[in-house]
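The complex appears here minus one protein chain, its other protein chains still in place.
Showing chain A:
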Amino acid sequence: MIFLTQDPIDFNAAYQHIQAGEAGAINFFFGVVRNNTQEKSVELLDYEAYGPMAVREMQKIADEACRRWPVLKYIIIHRTGTLYIGDMAVLIGVSTPHRGDSFEATRYIIDTIKQTVPIWKKERFNDGDVWVNATP
């Protein structure tokens, strides 16, 4: 299951979704909003997505993860809109028969999301805001 949402991410629902009888391991990654970047204090983040393409790109990543590892079930949820310190911005969950594969598949998914999925975040500081990665 893959989706974008403006609402807080429901971890319990995600956990229910990826349970499987054959699963010996369920691994979760949460990306959360940190209160600083390069020693500057961050007040909030605004996330924006090109929705249909973002979901499509995340589906490609999940499909590739399923080719590389024996994934039983997965879930990827990314939030959009304004997020504050400590809020969960992204949740990735993977269930596999054994733990090593769930670690590796989860890491592959988050690392690749950061490279290819059309989602952008703007950091707001007390003296202005900056689109992350946008300028040299």
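The criterion applied here is as follows: a contact is a pair of C-beta atoms (placed from the backbone, for glycine too) under 8 Å apart; a residue touches a chain by one contact, two chains touch by 3 or more; residues count from 1.
The rule is simple: contacts and distances are computed from a predicted model.
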- Query: Considering the UniProt annotation of the chain absent from this complex, which name among "MBOAT family protein", "Molybdopterin synthase sulfur carrier subunit", "Anti-sigma-K factor rskA" or "Heme exporter protein D" applies?
  - Reply: "Molybdopterin synthase sulfur carrier subunit"
- Checked against the full complex, the residue among A:Lys40, A:Arg68, A:Arg99 or A:Lys114 that touches the missing chain is A:Lys114
- Message: Which candidate, A:Lys40, A:Arg56 or A:Arg99, sits in contact with the chain we can't see?
- Response: A:Arg56
- Item | Absent-chain contact - pick from A:His17, A:Lys73 or A:Lys122 | A:Lys122
- Residue numbers in chain A that touch the chain omitted from display: 31, 47-50, 52-54, 56, 78, 89-90, 110, 113-122, 131-136
